[in-house]
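Just dropping this structure here.
For this view, one protein chain was removed and the others were kept in their places.
Here is chain A:
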């Protein structure tokens, strides 16, 4: 199991154990992390699971692919560390990953 931490907009921390192969979005929904809507259910089609990857983790998490980058156009307050959490797959190297949920989803 891999440990993930979500920081909600109000600063509340949610620490969850995630299975490898699942997505960061799925674990947020499973653990009722507020602010992740995932309207499209994980199809990379809505930009409502937008998160900011903690600076210490951006290199390991990696850059969005072209399709995700396109979809990020629909998100708000996009930053260089913005990702759609449905496109981040949990794996061993991400143990300890920290992501912050923006104030509002698209």
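Keep in mind that, in the parts below, contacts are C-beta pairs under 8 Å (C-beta built on N, C-alpha and C of every residue); 3 or more make two chains touch, one makes a residue touch a chain; residues count from 1.
Everything below uses one rule, namely that contacts and distances are computed from a predicted model.
This figure omits one chain of the complex; the name its UniProt record holds, of "ABC-2 type transport system ATP-binding protein", "Ferredoxin--NADP reductase", "NADH-quinone oxidoreductase subunit H" or "ABC transporter permease", is "Ferredoxin--NADP reductase".
Contacts to the hidden chain, counted on chain A, fall at residues 39-40, 43, 45-48, 69-70, 72-74, 76-78, 103-104, 106.
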